[in-house]
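Every protein chain but one is kept in place in this view of the complex.
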Amino acid sequence: MHNWGVCTSCDHHFPVGPRERIAQLADGGEWTELWGELRASDPLRFTDLQPYVERVERAEASGMAEAIVTAELSLRGVPSVAAVMDFGFLGGSMGSVVGEKFARAAGRSAEKGRPLIVVTASGGARMQEGVIALMQMAKTVVAVENLREARAPLIVVLAHPTTGGVWASFASLGDFTYAEPGALIAFSGPRVIEQTTREKLPPDFGLAEAQLHNGQVDAVVDRRELPARIGHVLGILDRPRGFDPPPAIQWAHQSRERASRAAQALPGLPRRLADRLRPNSDRRAP
Amino acid sequence: MHNWGVCTSCDHHFPVGPRERIAQLADGGEWTELWGELRASDPLRFTDLQPYVERVERAEASGMAEAIVTAELSLRGVPSVAAVMDFGFLGGSMGSVVGEKFARAAGRSAEKGRPLIVVTASGGARMQEGVIALMQMAKTVVAVENLREARAPLIVVLAHPTTGGVWASFASLGDFTYAEPGALIAFSGPRVIEQTTREKLPPDFGLAEAQLHNGQVDAVVDRRELPARIGHVLGILDRPRGFDPPPAIQWAHQSRERASRAAQALPGLPRRLADRLRPNSDRRAP
Amino acid sequence: MSVVRRGRFTRKITAKISPDRSDGDDVWDVIQLARHQDRPYPLDYVQRLMTDFEEIHGDRLLSDDPALVCGVGRYHGRPVAVIGHQKGRDTNERTFRNFGMPSPEGYRKGMRLMELAAKFDLDLITLIDTPGAYPGAGAEERGQGGAIARSMQAMLRLPVPTVAVVIGEGSSGGALALGVADRVVMLENTTYSVISPEGGSAILWRDAGRARDAAAAFRPTAANCYRWGVADAVVPEPPGGAHEDADEAARLLDTYLDRTLSELRRLTDAERRTRRRERFRRMGVYREVPPEGGAAIASGRAGRSASSPNDHPAQGKRDPSS
Partner (left out) sequence: MSVVRRGRFTRKITAKISPDRSDGDDVWDVIQLARHQDRPYPLDYVQRLMTDFEEIHGDRLLSDDPALVCGVGRYHGRPVAVIGHQKGRDTNERTFRNFGMPSPEGYRKGMRLMELAAKFDLDLITLIDTPGAYPGAGAEERGQGGAIARSMQAMLRLPVPTVAVVIGEGSSGGALALGVADRVVMLENTTYSVISPEGGSAILWRDAGRARDAAAAFRPTAANCYRWGVADAVVPEPPGGAHEDADEAARLLDTYLDRTLSELRRLTDAERRTRRRERFRRMGVYREVPPEGGAAIASGRAGRSASSPNDHPAQGKRDPSS
């Protein structure tokens, strides 16, 4: 996809399909799909404005298998597992297939001691699977516990939108959590909140930038920088193999001024926040 | 002391000495002091407007040993250890003796599997012992960890005032935390905050009632009700001895209305909060 | 089959549960019963089941949330921890309780109680009855999603026996946050659902007025949740419903709770944690189609797991239609 699905003029992040997304993350664009054979079932024989089975069939007919694609890949040289959601498949809703594929991906990560890279884009639980969809939230949290015990990193990238049961389960539990610019991140969406509480919401309600301010994500990261950023983190967490590599401390024999300026410019320094904070402010939620 | 040191007209809670306090808590007013032989030292040879040794000597001359009294007692039938601070001794400041006696009390609790009942009243760390006083904060947190591993309950009662390093260490770590009405509870006192930030503080800043609202304490409890309240909690936490006592479910064969009203009146229902909360409010810190 | 049976609980759990509440009117009736304003709420059960109870307050972070009642009590001579959604009965209390819709502070208070449960080896009982977590801008800013996720995580990590009881309506992640327990049980006239029928109506029918249709589609009754393996047991209510006789409702729940906690206590901490995780790991119904040009994948997923005697047919099963 042209420019990674980011507008060359205004940097708007357009939706990107899961396979393109994985190709963006994978070294050389090469990756292997896992568990592509899992398909939605219809345990409730559910019908709203149309039968669930027809919704699924139509979505599958367009070439998508389900709302999540799982894969093995190498990211900046680190063998990894990825689980990438697809908002195009029934709004990226989490039903049994999403829960099972996420759990299997986490299991593979735990078993092989490899990082799990997750990209979320979801309207929440798949309502057509009823309470069984709700249970997928708990199932994915079990999977996160498996990762923790195996000491496998969980990197979460929140794409637009990440809401409902996905945000209230594994998407909130990353070791490192990045959000794409402008992504809506919320448990209850703006419409539900306005209808329930008659609150007038601020224009940036729930957006990635506001959620950074709210302490809910580690950084807002441009899509084109994601592989480098994730690769950077994975490189840091990588255990030494065999014996310690030579120290090779990067002694910066530079002037104090240069060194200081360089330090200020380290990745992750939340410069943008500065504008939002009052001098000497004793901050609380806005 | 008359009426437990509480004004019979307006319920104001006057300061109460640690020995009276322990006698109030102890069954039959009987208790045994522990480690009364510990006395302050002067590691820094400290002098401000007068030498530290003279301050200590004058305080000791008035009959007090140190800013904390530790004891063994029985509280509503439960053998317990108590550590009660004395604001009258150098502002209840925490120096080496307070830290050591607290740690020994916790050690006794842990060893015997008995609850530790703590009543705090302190201006913070004892500045005249310098950084060694600061370290007592960490020392008391170690003691709380000992209690946790021994599964010994830590009940904290916050009396007026509980500030500085005491609030920022063991006083914040109780399993159950009660505050006396009107007690000031803060890390930084109002004067320091107003001088540093030029903030105008609300009249109830840091008071027990406000800290209940802030989620920092479990309840504000009248001093005269403390033994019953603490005894109630200890009774609940007490493990069954030998074999299970007969179930004896209190089947309340009362009308639904009565039962419902009775439930509303259970201890701990934070009725007072109701007045502060707006209808349907999505609460945040005031 | 005309009676919901469940292993050793069969004797007690023989209430007049229609096994086929798929009819829309029946489902709607249950929803009304589950929401009946005279139904016992957590403090009503506590009053009847516990000889003592001490509520805790505050998350030690920001506030106290009256929508979640948390405390320790004495149950059959043992100390237990209780967390419940408290809706409030009259207008004042409903407002005070925010209609049983917790804010993040509520779940964080609950996690604080879970720490006490771990320290003091207290069995944990959760009582679920909520239209959902509170949907407010402030709640979102203070991490509602993360609070629910971490509440589930905390329940999974607990070493102690845990039982979740749906006592009214259990809607959405706001309910499930307290539902990741060793045993999940529902009272006879209760519901457990991915969303309230009104919410489902607005979203799926794009029409706030189709709640009955949504209810008939979700079919979130206790009997159905039992059939789907989401509930381990259904506890009968007195004739007419729990609101007709709170004492009897509590007594019926007591029979189940006491026996189940005793049973769970026979396991080790590690066994309980492992089985709890396996229970939720198995949840889901899906198909596995043969990969292109390959053979059907059929190994391993179907049927019961040997490690858990409480396995459900609907858990981890490939759908028969696949």
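To keep things simple, chains are lettered A, B and C as they appear, and every chain counts its residues starting from 1.
FYI, a residue touches a chain if its C-beta (ideal position, glycine included) is under 8 Å from a C-beta of that chain, and two chains touch if they have at least 3 such contacts.
Quantities reported herein were computed from a predicted structural model and do not represent experimental measurements.
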**Report entry** Chains in view that touch the one left out, judged over the entire complex
**Finding:** A, B, C
Query - Per the touch definition above, residue among B:V6, B:A40 or B:A67 touching the missing chain - result: B:A40
Query raised in the report: Who touches the missing chain here, A:C10, A:A61 or A:I236?
Result: A:I236
Query raised in the report: If the hidden chain were put back, which of A:S74, A:Q195 or A:N214 would touch it?
Result: A:N214
Query raised in the report: When the complex is taken as a whole, what residues of chain C touch the one chain not shown?
Result: 60-62, 104, 141-143, 146
Report summary line: On chain B, the omitted chain is touched by residues 36-44, 46-49, 95-97, 99-100, 103, 125-139, 141-146, 164-165, 167-173, 185-188, 192-193, 195-197, 199, 201-202, 205-206, 210, 214-216, 285-286
Requested in this report: May I ask you to list the residues on chain A that touch the chain which is not drawn?
Outcome: 148, 151, 153, 172, 175-176, 212-219, 232-233, 235-240, 244-254, 256, 259-260, 262-264, 266-270, 273-274, 277, 279-285
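The definition used in the following text is that only the chains that are shown with their structure count from here on.
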Requested in this report: Please indicate which chain is farthest from chain A, where distance is taken between mean Cα coordinates of the chains.
Outcome: B
Query - Central subunit by CA centre of mass proxy - result: C
Query raised in the report: In whole angstrom, how far does the Cα centroid of chain B sit from the Cα centroid of chain C?
Result: 37
Requested in this report: State, to the nearest whole Å, the distance from the C-alpha centre of chain A to the C-alpha centre of chain B.
Outcome: 45
Requested in this report: Could you grab the centroid distance between chain A and chain C? Build each centroid from C-alpha atoms only and quote it in angstrom.
Outcome: 28
Requested in this report: Enumerate the residues of chain A that touch no fewer than two other chains.
Outcome: 197, 199, 285
Report summary line: chain C residues touching 2+ other chains are 136-139, 141-142
